[in-house]
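Here's the structure, in structure tokens; my notes come after.
Note that one protein chain of the assembly has been removed; the remaining protein chains are unaltered in position.
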Amino acid sequence: MSIAIAMVLVVAGSILFHLLSPWRATPIASNWGFIDDTMGLTFLVTGAGFVAVILFMAYCLYRFRHVPGRRAAYEPENQKLEAWLGIVTTIAVIILLAPGLFVWGQFITVPKDALEIEAVGVQWNWSFRLPGADAQLGSSDVRYIDSTNSMGLSPADPKGQDDLLITSGELHLPLGKPVKVLLRSIDVLHDFYVPEIRAKMDLVPGIVTYFWFTPTKIGEYEILCAAYCGTGHPQMRGKMVIESEADFETWRTAQQTFEQSRKSDASRDKRASAQ
Amino acid sequence: MTDASVPQNVAPPPAEVPEVELYHAHSWITKYVFSQDAKVIAIQYAGTAIAVGILALVLSWVIRLQLAFPGAIPFIDANVYYQSVTMHGMIMVVYMLTAIFLGGFGNYLIPLMVGARDMVFPYVNMLSYWVYLIATLVLVSSYFFPGGPTGAGWTLYPPQSILTGTPGHEYGIILMLVSLILFIVGFTMGGLNYVVTVLQARTRGMTLMRMPLTVWGIFAAAVMALLAFPGLFVACLMLLLDRTLGTSFFMPSLVELGERKDYVGGSPILFQHLFWFFGHPEVYIVALPAFGVVSDLISVHARKNIFGYRMMVWAIVAIGVLSMVVWGHHMYISGMDPWFGFFFAVTTLAIAVPTALKVYNWVLTLWHADIHFTTPMLFALGFLVTFVNGGITGLYLGNVIVDVPLSATLFVVAHFHMVMGIAPVLVIFGAIYHWFPKITGRMMDERLGKIHFWITFLGAYAIFFPMHYLGVLGMPRRFYEMGETAFVPASAATLNIVITVIALAVGFAQSIFFYNLFKSLKHGAPAGGNPWRAASLEWQTPETPPGHGNWGKQLPVVYRWPYAYSVPGAPEDYLPQNAPPVRGERSP
Partner (left out) sequence: MSVMGLFFIFIATVAVMWLVRQGVMESPWLEEGEVAHYRRVGGAEPPTAGRVGLAVFLAVAGCLFSLLAAAFFMRGDAPDWQMPPIPGVLWVNTFLLAASSVALQVAVVAARRANAERLKTALLIGAVTAALFLIGQIWAWRELLELRFFAASNAANAFFYLLTGVHALHLIGGLVALARTTDKVRGAERVTKALTTRVELCAIYWHFLLFVWLLMFAMLIGWADGFGAICRRLLS
């Protein structure tokens, strides 16, 4: 008996918690509103299922609880009912799945005009690379990594000489322009995670992964790592600043290129050896 | 073994296979320590699993204390936190849940439920337990090695798991891998037994479609485990070689903390494929026995046949087959080819259909039933609530695009704890309350059992339901401290404290269960042979607890399915499987 009441209370409590909870998804700052919509749809469908199943069960528990003299019915199966339930469930699953796959199709189709940038993860901080005037990123390999080349850019690749290197952990991006984020790790798995843009993807050492999004809201967002990468995992933070096209250009011109950084490092080394 | 003198097609042989020679213990040691009796092995398995499970429970307190009061507990630092997370996860999934369902309940119930005298390979069965025990000891021993146990997370993803940025990279990870390999070897020996016993040692009349769903669940889980564990075996073996010999199976060229390593060309994603090829079926290896047990508990205590038995069996088979081809849903954002997302999302959501049908059938079993609210029944009902809740959040995570924002957040943690932590554990408790009278001949205390149920069920729901919302908010998992993060409001920390307080309380409340267990062992009310008036075969043994060989002189003969409850016209509200039919009675 009390279990029937408890089930009603569990359902009521869950719904109340959902309505009153202050813990909600962060305000979205990218084009992936569809993801939120799909999740909202999933919530409605599954929530209705949960409430229906548990309340029906609570009713059965109350209605068919043991009282002296009660005897259960004998009903091995009811194929018609089972078939119907199967069909209804299949339809519900298709309702959930179809939009999900549709949005996934968009997620993996990068717009042609997307700005390609690179995020590099290392235990435990972020650095970034933006293409220079040639709008192309140079090649890279772990082999090239040394004290003056922390991201491992190929010194011989002309495309890479004008690449902008951002080692401060602060990435700026222009508003409203699709961005393809190429992801590269030089040690372990990491994951580029900004809750407000919804999308995220692992960085896998040895290969280059990617995802894309369009920033839709000016502001500063925190970049976290969402793939456990050792004891410093929670401290692996970066900052993403979404700003107007003009502000972005100002910021971009202030960044150092690969060539410049090599030169300044080399001159510093020379000075050090001269002393 | 096979006696050719049995005439064929004239009369059925006395059993689907002839009697096996029974092993006889000659001393106390061979009877209770190196025993080949499945019932003793079952108790050994369950006892070891519960003991190591208590360690995992204590570790979960470490995790919760750190999340609620970061930095305030002197002995918890990042290393201890990650080691606790890793050991808690691995112990619960492999050493506790898998071992107790298959090694514990499987060993005890399969021979009794199918009417066999013992497992078909008793010696191998014994070895299985001892290898499992050694595996467990190796795992726990990592606490006593320099650097402690590994803190790589239970997924052990390379490259991180064998590099210096992870606690326990010295010995912990090696011991973990060796322990897992041993576990798999031990499990394979046990698994062969469970499968072959079901196939070969059923008594006369016990067709497959007359087996209780518990046996079906354990059988399907054992088959899946036999096919899935090699994935983990290969992954562990290759990772061990990467760690010890410096091979590059999974390790790409990398620079770790400024130092160039010798590895070249390996694929971390290959490890993930192999790991999840095991890891996802593993969920169902735990869930299917729980499904089976719950079916039986509900049917017995609601005095009604399980609704749609045939559908239940098909669903078990369908889930078993499908679950081998869904592993990729753990890797949507792993960097694997994104086109796989379509395939794995479809297979994953397809599993929801047979699973939902099982839920409907459990609930429909209650329709027009005669429900007794005994402790085992309460736990079964508690399972239904937590399982339905955890199952539907699986639809979020299986649907590839919805998974993208939720993956690696506390939503995932809440989901799998609800669906494969709390739900199976409730079933384990229910099963112990249910079968304790058969195992010991004494009843457990109902009042204490109900107190235990209410605290555990409501407490566990209160721990994990709100946690989903922290995940929706975006709080990532495996952060030993959140620190200052702009998007996380202060109220999230308060919720974490509340969750921790409830978790500690629920954890300590388990002592009620253990008190009840030990008290009832000595002082419980005598149970008689069949206290729940159940129809399945294990309750019809001539002795309680069942003696060596289970069935006395003659194996039972089975005349009907195990769910003949409240059959119209029958004198009682249940007909035991081995009760000969009475002429003129309506056939069930």
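Labels A and B are assigned to the chains in the order they are written; within every chain, residues are numbered from 1.
The working rule: a contact is a pair of C-beta atoms (placed from the backbone, for glycine too) under 8 Å apart; a residue touches a chain by one contact, two chains touch by 3 or more.
Keep in mind that this is a model prediction, so the values were computed, not measured.
In the complete assembly, the contact with the undisplayed chain comes from B:Gly266, out of B:Gly89, B:Gly172 or B:Gly266.
Note on the undisplayed chain: of the listed residues B:Ser84, B:Thr214 or B:Ser248, the one touching it is B:Ser248. Considering the full assembly, B:Val325 is the residue among B:Val178, B:Val325, B:Ala493 or B:Ala509 that touches the omitted chain. Although one chain is hidden here, its contacts on subunit B can still be listed: residues 1-2, 4, 8-9, 11-12, 16-17, 20, 120-121, 188, 191-192, 195-196, 199-201, 204-205, 207-210, 223, 226-227, 230-231, 233-234, 237-238, 241, 245-249, 262, 264-267, 270, 273-274, 277, 309-310, 313-314, 317, 321, 324-325, 337, 557-561, 563, 580-581, 587-588.
As a working rule, only the chains that are shown with their structure count from here on.
With centres set at the average Cα position, the gap from subunit A to subunit B is 31 Å. Of all residues in subunit A, those touching subunit B in their complex are 1-3, 6-7, 10, 14, 17-18, 21-26, 32, 34-35, 38-39, 42, 46-47, 49-50, 53-54, 56-57, 60-61, 64-66, 70-79, 81-82, 85-86, 89-90, 93, 96-97, 100-101, 103-104, 107-108, 122-124, 141-143, 145, 152, 183, 185-189, 191, 193, 195-196, 198-207, 209, 220-222, 224-235.
Across the complex, subunit A is touched by residues 78-79, 82, 151-153, 157, 159-160, 163, 165-167, 252-257, 260, 265-269, 302-305, 307-311, 333-335, 338-339, 341-342, 345-346, 349-350, 352-353, 356-357, 359-361, 363-364, 366-373, 378, 381, 384-385, 388-389, 392-393, 395-396, 399-402, 404-409, 454, 457-458, 461, 465-466, 469-470, 472-474, 476, 478-483, 485-487, 489, 491-492, 495, 563, 565-568, 573, 588 of subunit B.
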